[in-house]
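With one protein chain held back, the other chains of the complex are shown just where they sit.
So that you can tell them apart, the chains are marked A and B in the order they are listed, and the count of residues begins at 1 in each.
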Amino acid sequence: MTQDLQLDHNGRLKHFLTIEGLSRRTILEILDTAKSFISVGEREIKKVPLLRGKTIVNLFFESSTRTRTTFEIAAKRLSADVINLNIATSSTAKGETLLDTVRNLEAMHTDLFVVRHKRSGAAHMIAAHVPAHVHIINAGDGSHAHPTQAMLDVFTIREHKGAFEKLKVAIVGDIQHSRVARSQIHALKTLGVAEIRAIAPRTLMPIAVERLGVMPFTDMREGLDSVDVVLMLRLQTERMTGALIPSEQEYFNLYGLTPAKLACAKKDAIVMHPGPMNRGLEIDSAVADGPQSVILPQVTNGIAVRMAIMALILGGSPAESRARRAADA
Amino acid sequence: MTQDLQLDHNGRLKHFLTIEGLSRRTILEILDTAKSFISVGEREIKKVPLLRGKTIVNLFFESSTRTRTTFEIAAKRLSADVINLNIATSSTAKGETLLDTVRNLEAMHTDLFVVRHKRSGAAHMIAAHVPAHVHIINAGDGSHAHPTQAMLDVFTIREHKGAFEKLKVAIVGDIQHSRVARSQIHALKTLGVAEIRAIAPRTLMPIAVERLGVMPFTDMREGLDSVDVVLMLRLQTERMTGALIPSEQEYFNLYGLTPAKLACAKKDAIVMHPGPMNRGLEIDSAVADGPQSVILPQVTNGIAVRMAIMALILGGSPAESRARRAADA
Partner (left out) sequence: MTQDLQLDHNGRLKHFLTIEGLSRRTILEILDTAKSFISVGEREIKKVPLLRGKTIVNLFFESSTRTRTTFEIAAKRLSADVINLNIATSSTAKGETLLDTVRNLEAMHTDLFVVRHKRSGAAHMIAAHVPAHVHIINAGDGSHAHPTQAMLDVFTIREHKGAFEKLKVAIVGDIQHSRVARSQIHALKTLGVAEIRAIAPRTLMPIAVERLGVMPFTDMREGLDSVDVVLMLRLQTERMTGALIPSEQEYFNLYGLTPAKLACAKKDAIVMHPGPMNRGLEIDSAVADGPQSVILPQVTNGIAVRMAIMALILGGSPAESRARRAADA
């Protein structure tokens, strides 16, 4: 069970692999801890000594400069030592198994692996095999999950919209292949969002998405009608094989978020995107840079959310952490 | 205007993009600050806490291990956290625009970008779009400018030759395509050097170089006659398309700096080169390793000069900086 893998006997976070199975209480604890880290990024000296002497390894089997950078900055602001490993061209190429690579690193007394892998389940598999003092954060595994992205998304929603229970949220784009969408749906459901909608062409809509408690729409204007939050997905053109979309121009016409389509949502709806954006494909620049966009605040919040998850996993209980942070301030 | 971009309303350095337009006072302030950092590299503990808690990003769109290393060492000696981003194979390859990449990084509360880019004007363009708390240092943009290199060159000249006003300086090589030469000419002119000469074959000499206040020479012995300083340029054979030079052997015969040609300069003339050197192409090993060479001191000075620029931009006024450094010593 994933839940057992993520929490220890006292219900404290051991690994952070997926939103699925996490309680509302745990999710809110992460959001509250992240809130307390927001101010660190705004200080003159952007550093707290919480994780001094800890060794955090960015273990990226799939390269992602942006995601790696957010974890590296978060770890350094907590005063941890960071080791970057881009494994695409490394030992695994020499015939070593994934678990041998991991066991070697843990034998070096490392404390936390941030794992990105193109295979779904890789972070879970590693978490199932490490000893108790080693912790895993999933930074994206195949088309399965990207839970820190979903956490920063719900953090951003709460900052701008407050209580989740009254909100209508639409997710737009390639829902079928998106690990981001999958994690967002789990987070939004657990937090009790009133209505979750999925907007996509039929080819990119998961079969039986309704069973997840999500309302499917193929017409974007209908789907956006009176929503509070629009979560755009990146169209991963580099991964698309075959004719899943008719043409980029036609996709933009039907599913690109323009000011005209956004007008269907509530007047004060916010627009989010996990980046990197394909401007003119899934989102119009007038929206991306417009007054309803909270795309850059998402990035800022992402640092605080990743600091919070690292601190909760490695830094003792939130109460202890707060005490240590307070002592430092 | 570049000058407005580089200085704030109080005339303090905000960005460091180009030598062009900088006042003699600002250049001398940088040189004096660098002088005070020279001793840090010679201490037992080569570190000052001036930029603790600051996040500096090496944003290299064109890879350069050497230049990146000098900035990384300079930043770490100031106790900053450093993030290395080699963007050649990263998000921009996923279709993200340069400005979106930069906006994302600044949303992470980073403080300073050290930018290298193969397009002229890239660092300026970024500086024109970042908010007030984000700062840019140009680490080389296309064939336009490499201002930190020019600063370490004039620092080195001052260390060895004292007052600039009486000096004759020759720049030798591919002046036409060299961002180093362009920055050197601006720095030397602003500092009031008596005579600046450009020595190059016609194909590598800029048209109307005289308008910059530079005397052109195609004959190397004539050009070197009684100069105090010889600034060699690297022949960028990897960038040369077409027949700009007849052959490497012939280039060496005509423009390679040998002991015989150097004998035309003053007896105590110094020889400089920005590295990496093509020994036997633009410079003879007998000169590169000879008593008049200050090529390795240039490298040492480069760390102090980059520390100075970072400290002036990020570390408060020079007076404050000196106070904080003194408190630490």
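As a convention for this text, a residue touches a chain if its C-beta (ideal position, glycine included) is under 8 Å from a C-beta of that chain, and two chains touch if they have at least 3 such contacts.
Since this is a predicted model, take the numbers as computed values, not measurements.
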item	value
Absent-chain contact - pick from B:Leu5, B:Leu28 or B:Ile73	B:Ile73
Per the touch definition above, residue among A:Ser23, A:Ser39 or A:Asn104 touching the missing chain	A:Asn104
Residues from subunit B at the interface with the omitted partner, ascending	41-47, 63, 65-66, 69-70, 72-73, 76-77, 237-238, 275-279, 281, 296-297, 299-300, 302-303
For subunit A, residues in touch with the removed chain	52-55, 81, 83, 85-87, 89-91, 94-97, 100-101, 103-105, 107-110
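As a working rule, only the chains that are shown with their structure count from here on.
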item	value
Angle of rotation relating subunit A to subunit B [CA atoms, steps of 5 degrees]	120
